[in-house]
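Note that one protein chain is taken out, while the other chains of the complex remain in position.
So, chain A:
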């Protein structure tokens, strides 16, 4: 490994791994609550908010983007309720209309923004831009111990590290509440475990993760990161905590193998261009899920003959 690796490949690899783990952990609860598409919905809805924040502030700083995404999420809930009442259609259809319309609006908005000095284009928003994350001060492995160089780390690295820490703290503090509220919300309400509040908090965590991951893997592929590692992990064990550990392992494997395949594999076959890292990570996550379906020890569900 030469110094290029630390400058060009290590940062996207670390960001990819952090993003995958950030998504996989709350993804476990989404899968168990049959809310897998909440991740999908959230990542679609927040796009116009992120773009608006970018248009107004001209930067991709975390604060304004989170604020914009939060406003977009609240706005979508209000819109769904209005459409449901005024249009008298079923909630699923109202959600489908709002999510896709907001996403499309975000894309159009995005096309109008390619004027400033900070570039945010459609491709970036959809598929992320892991490859563009560069650590200019990372001149070699020794830079990892150089505080001056570490201070110049790409901002995504500390941002996602903090997000991961927040996700872990959330799950650790509300472990019993998430467990009881996901399994049996009616019972949870009677013992004071506040399933409604915890469910809302989970949705907020998912939204924050989706916004933080947006930069790295884009709005589309983040959905795969919420669902694939958690879904595969469910097929490996029959207890919740081991399932979380499996999902972290699968997320790390997907990110590392996916990034390496995208960055290095094309050159083995004589192609000069690397592939989309986020796309390859999501593809590997899908392959991991398929393998768990075929070979996972718990692939037979209750009711099926062993």
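Some points to look at:
The rule we apply is simple: a residue touches a chain if its C-beta (ideal position, glycine included) is under 8 Å from a C-beta of that chain, and two chains touch if they have at least 3 such contacts; residues count from 1.
Basically, contacts and distances are computed from a predicted model.
Per the UniProt record, the absent chain's protein name among "1,2-phenylacetyl-CoA epoxidase subunit A", "Homoserine O-succinyltransferase", "Ion-translocating oxidoreductase complex subunit A" or "Manganese/zinc/iron transport system ATP-binding protein" is "Manganese/zinc/iron transport system ATP-binding protein".
Residue-wise, the contact with the chain that is not shown comes from A:240, picked out of A:67, A:97 or A:240. Contact with the chain not shown here comes from a single listed residue; of A:180, A:205, A:220 or A:248, that residue is A:180. Taking the complete complex into account, residues 32, 34, 173, 175-176, 179-180, 182-184, 186-187, 189-193, 234, 237-240, 242-243, 301-303 of chain A touch the chain not shown.
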